[in-house]
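Take this structure first; my questions come after.
Every protein chain of the complex appears in place save one, which is left out.
Our next item is chain A:
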Amino acid sequence: MLEHNRTNPVITIVFILGSLACLIPFWLILMVSLSGQNALAKYGYSFWPREFDLVAYRFLIHDAEPILRSFGVSILVTVIGTAVSLLVTSALAFSLSRQDFPYRGAVSLFVLITMLFGGGLLPWYLVYTKFLHLQNTLFALIVPGLLGAFNVFIIRTYFTTSIPPSLIDSAQIDGASEYRTYFNIIIPLSLPVLATIGLFTIVGYWNDWFTSLVFINTDKLYNLQYFLYNTLMNAQYLQSVADKAHIDAASLQVQPLEELRMAMAIIAVLPVALVFPFLQKYFVKGLTIGAVKG
């Protein structure tokens, strides 16, 4: 194993550059959010603000209520959505991975079709508003993201390649029911893939603003991303309205500060950034507690 500890300098450099490419813009955002009013106009973007100022964050705290509420909505939707989504996705994948499941081919095809062809926005909208009547409820934010065909196939592939059928057979010979097999044998063995798909789903729910845009009309149920999107778009539109409709520009409201937007972006990124280290633990754990050891 010793030779594995030597790192290849080329790979290291590539990864350092890659990480920097991700970190530098983030750093820039953080620094802008920490700089004083109009610093951008005065000095432009810089990696170290000439004058530190928490004015943007103070402003956010002063007007905290809508942000906190949208934060709450986002967290609630992400937690519930991810938990339910993992359950549904892995259960479907489990069924599809079983050789003895009668309509395996047909169901797989059905899932596959949803991956290849989308129904389009309008039917999607109509199903949730006219048939399920989910508009302006939290369900409208959760249900559309529950099941992704791509995730189903990833988990199915993991089940078929990494869990030997003999393990399921032996569990059932010992008298375990399907549910017991699924919850006590399969799930604990699948933590790596579940953690990965979980991360997909968390990021998906957390970053989703489009469902809010389409289904939510009351500002009480805006999630954080949509709240930010909205603040940004309102400011941009007001500016473009002044150009396009040739409105007397002076009569329009002053837009929020650039620094404020950056501060909001930082606040929105933090939770996802915090979730990652916790999930990382499971990647390792899932690999080491495998039931069938070599």
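The rule is simple: a contact is a pair of C-beta atoms (placed from the backbone, for glycine too) under 8 Å apart; a residue touches a chain by one contact, two chains touch by 3 or more; residues count from 1.
In this text, contacts and distances are computed from a predicted model.
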Choices "Acetolactate synthase small subunit", "1,2-phenylacetyl-CoA epoxidase subunit A", "Extracellular solute-binding protein" or "HPr family phosphocarrier protein" - which one is the UniProt name of the chain not shown: "Extracellular solute-binding protein"
Candidates A:L122, A:I173 or A:L274 - the one touching the absent chain: A:L122
Residue among A:I154, A:I187 or A:I267 touching the omitted chain: A:I154
Residue touching the undisplayed chain, where the options are A:N136, A:Q172 or A:N207: A:N207
Chain A residues that touch the omitted chain in the full complex: 22, 38, 40-42, 44, 63, 118, 120-122, 125-126, 129-130, 154, 158, 161-162, 192-193, 196, 199-200, 203-204, 207, 210, 213-214, 217, 219, 229-230, 232-234, 236-238, 241-254, 272, 283, 286-287, 290, 292-294
